[in-house]
Every structure is written in C-alpha cells, then in structure tokens.
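Partial complex: the chains shown occupy the same locations as in the complete assembly.
Chain nomenclature is as follows: A and B, assigned in order of appearance, with residue numbering initiated at 1 for each chain independently.
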Amino acid sequence: MINQQDVETFFHECHHTAKEGKVASYIPALARVNPDTFAISILTKNGEKLEYGDVRQTFTLQSISKVLAFLFALENFGEEKVFDKITLDPKGDPFNSIMGFQSTTEGNVYNPMINSGAIVICAMIAEEYGEQALSKVMSFIKKLTNDETIYVDVEVFDSEKSTAYRNRAIAYFLQDAGIIADTNVALDLYFQLCSIAVNVEAIARIGAILANKGYEPVSEIQMVSDSNVKMVNAYMLLSGMYDASSKFAIKVGVPAKSGVSGSILAVVTDKMGIGILSPPLDERGNSVAGIRLLKKLSDEWDLSIF
Amino acid sequence: MINQQDVETFFHECHHTAKEGKVASYIPALARVNPDTFAISILTKNGEKLEYGDVRQTFTLQSISKVLAFLFALENFGEEKVFDKITLDPKGDPFNSIMGFQSTTEGNVYNPMINSGAIVICAMIAEEYGEQALSKVMSFIKKLTNDETIYVDVEVFDSEKSTAYRNRAIAYFLQDAGIIADTNVALDLYFQLCSIAVNVEAIARIGAILANKGYEPVSEIQMVSDSNVKMVNAYMLLSGMYDASSKFAIKVGVPAKSGVSGSILAVVTDKMGIGILSPPLDERGNSVAGIRLLKKLSDEWDLSIF
C-alpha cells in the first residue's frame, strides 16, 4: 500500500498549494529561503525509506525542537520532575462549562509544545547541565537521527535572539513567577535548539522512532522509552500544530509538530515517521503544502490513528 | 494477549478505588444507585466478548449520549451542515501565546462533547425531525447496540429537566445568539437522550463499531461511515473526559467518553470497544474505578493509540 509512486504523485498534486502561503519573514535567514523548496522523507517501521524532492536541503528545527527538548527532559530527568513544572493537562473542558467561558486559561500554561512550556523545559536543562546543556541535547539529537552533520545555524540563532521580544516577555514572566531561574540562560538554549539545522531525512528518522515505541527501525535498538514516546506523541496530537491542532487531529489524525521554517514532523504510530519541508506557511504558522500532503497521505494510505 | 483472566484480575484490583469517589447526587435517581456496582464489557474487532461484574445493570447514558447525538447528526445531516454550527477546532493554542493568556475561549464553544455543543446538536435534530426526533435517535441507538430493550428513563428525564438551571442558562444564551431556535425544544431532546437506559454490553458494542471503522464486528455490516467514526473518535480523545481529557489522552491513550452515571465508553482503535460502569466519580466527573481499570488495561495490554 505504501509506495514510492504514490509519494511522487501526491507530492506533485500538493506542490502548487505552497503558493497560498507566506514564508516566515521575521528574521532575514528565514525570509530568503526558496519558497518552492519541497521535500518529503518517510521511514517505515520496517526500515523502508521513501523520499522525494529537495531531500538534502537543510532547514532549522524551530518549534520541532520543542518535541526533542521535551523528550530529552523526560529521558534525563524523569516524568515526575518534568511534570512538577510542566502541566500534565495541557487543555481541558471544565465539567459543565457555559460555552467555555470559565475555561481556565491556566490549562496550557507551560505546555511544552508552545513557547512558554518549551522555555521552562530549556531552563530545566540549562540549570541542570550549565555550559554542557547544548552539547548534551545535540548529542541526543545526533544519536536519534544518526546524523553527525547537524549543527546550530549561528546566523539564525543571532537573529532569533535579538528580535524575540515576545519570548523575552514570556521568559521574564516565568522568572518573576519563580518558574525559571534566569531568562537569558533559558532563552540562549531555547534559541540554540530552534536554530539546529537538519534535513527531512533526519526528521523522518525521529518520527520513525516515535512511531515504533522508541526503537530505531533499522537497528531495532531502543533509543528512548516507550512510555516517554507515548507521552510526547499525545502532546503532539493535542497541541503540536499551534492553533490548528484539533482540526489537524480530526482531519488528518496523526501526532505532528510543525516549525516556522515550514517543516513538519509526523508520527504514524506503529507504521512510519515522516519529515516534510515546504516553507510557505498558512496564517496559523503551519506549512500549507506540508499539511496538504499529510492529509492526502492520511486519506489514501489510511494513516489516521482513529 | 487479551484474556478473560486479566479482566477479572484487574477488575478486582481496581474495584476498591471506587471508594475514593462520590456518586452524583444532583438528582435522586442518580443518588440512590449502589456505589459498589461495577461492570465491564469488551467486544473485540473479531467479535470476541469478555465481560465481568454487574453486566446486566442498567444506567442512563448521560454525557455518553453526546457521542451518539453527534454521530447521528453527522450521519444524517452530513459534515458540512454540522460544522456550520459546531466548531471543527475544539481547542487550539494560538501561535506564540503568552502562557495561554490570549487563548480564545471561543475555541470550545459548541464543542459537541460538552453541554453547549451537545445542546446545539440536539437543537439541529429537533428542528429537523420535530416530534419524530427522539424516536429517530432511539432507532439509531437500537440499531448500533442491537438492543431493542433500551428506553428513556422517565424519572431521570423529569428530574434532569426540572433542575437543570445551568443547561437552561446555556440554551437561552444560544437562543439569544441565534444558534438554536427554541430552548425548551432543544433541552427536551437533550435530557431525553441523557436519560436513555442501557447496560455495559450496549456501550461495548458501540465502542467496537467505533473501533472498527463503523463495521459491526460480528455481522461485519457497516453501520456508520468510516470518516464520521474518525471524527467522533478524535473529538472523544480531545475532550471526552471533561477537564481530564488531555491527562487521560496522555496517560491512557484511547478515545473515551464518560457520563455522570459513572459510565465510560472507550474505543481502542482497530482492536475493541469497552463499556464500564462504576458510579462513584472523581472531582472532574469521571468514574474513579472506571478510569483506573482503563489505565490498567491500557498498560497491560498495550492499548494506547500512541
């Protein structure tokens, strides 16, 4: 059922929709990317690899790094310590709410899939490992991707760091509340992780591990624990696609995380990992052609976990 | 892996936790139920049935009826008409929110898994079918459950109807906003559906159909469409367990819907449907022992969809 021909056909069917989106432009390094870039890489549970398009093109992880920081924290600090600061209940409907009016907004405070929670995670890592923090996380990502060439794009890092007034506001708020110890330390790691350069193959491999209870498909070595994988996948399904998360869950039905570089990490539980790159974004910050291609694959290959 | 012995062992392990909860007491008919009642019924995709405990005990659907009304509406009115009034995006994280503060509360307005949205769905059905509305939905449920004995518990209906000031507030608000035409008409159907009496076997059968792309496991007849099933399952995962929905998704990992009668409908995609009854509720309105038993089953039988 899963076959290279479909990948190529769907790829060409969806490519033109990129025109409906806009490349992120808040920093120069993101703005000057070629909007026609389009790439997909799939790694199945059985180690089969399908890919098409600009698969060697590197891009920065941006918000996909939230998944990796969260997973790193769970693996290294354990569930209890992480959930001491991060909510186990990213969103919830109060029993008997009137149209959601009383819906507490505290629900997604410190959700590791959005900026505030990811900054808290980065602070935890930075506070634990000090100057080793970045290299620790980099080693973890290199191991997962089996790719020693990944690196921090310093130009992107510098740009992110100098323009991120809103993230700085969030971090100072967290510091005021006593949740994090030092805004600058937390944000440095946060922006470094956002600026890690990878390609779609690396993303697909991460997705395959998350789809396979933590086992690397080819070597069958367990890289991360099954229970941590389940948690990360659940968070992605609940809130990995920004404001469109629920709609994506309902319409596509797989855990996924997108980044403003136009990248998407998708996890098809028990089947495959998928990495996609197409820079133009819709108004909610998700890759237009990337979502279209995932919807097509889900419909045609029956990938929904529901 | 799935076996009767486990069911009985886990059942006894979890039964005592019911003591931590409280039976709903806002109407007499719910308050006088035996808190020790405990029942589970499982129907697998292959038609295998496992059950234990008070499996003949009837109880009212309460909020589980939200799933059935939503599914009925999707089947009879089509996706487009339903989503004209019901949000496709029950919850979402705005891109770049500060700790969720700007999180629009409009997100879960009209979510069919909570009261406001379910009242909208009931209004749609009542406005379309008039006096036939209840019998239409009853026929649908009888077909799904293959159980002709289900009925509306009139005592529960009368009690619900006369005490539901909050639901009446919600409905008048919807009528003021022009979303529904008539508060009394919508609420009558809403309370009738909440008051439908069933047993756990009926719930398990509904769950099995939802776990099996809409096909009844034994007869292999398709009862509802695959795409509607996927949508209903996604909504259940996102918001079927009230305020604890996300936590349940992360910790147990299956679509489920609970009712204040202490009942839970759980859908293990591609594997089985589960019906559970244990009346004592936790502070979020979910059956204490029911959640415990589902967690145990998920952990031991590896049921999580993530």
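Throughout what follows, a contact is a pair of C-beta atoms (placed from the backbone, for glycine too) under 8 Å apart; a residue touches a chain by one contact, two chains touch by 3 or more.
Only a predicted model underlies this, so the values are computations on that prediction, with no experimental measurement involved.
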| item | value |
| --- | --- |
| Per this structure file, total copies of the shared sequence (2 shown) | 4 |
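Just so it is clear, only the chains that are shown with their structure count from here on.
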| item | value |
| --- | --- |
| Chain centre separation in whole Å, for chain B relative to chain A (CA means) | 31 |
| Chain B - residues contacting chain A, complex | 88-101, 103, 105-111, 113-116, 166, 169-170, 173-174, 229-231, 233-235, 237-239, 242-247, 249-251, 253, 255, 269, 284-285, 304-306 |
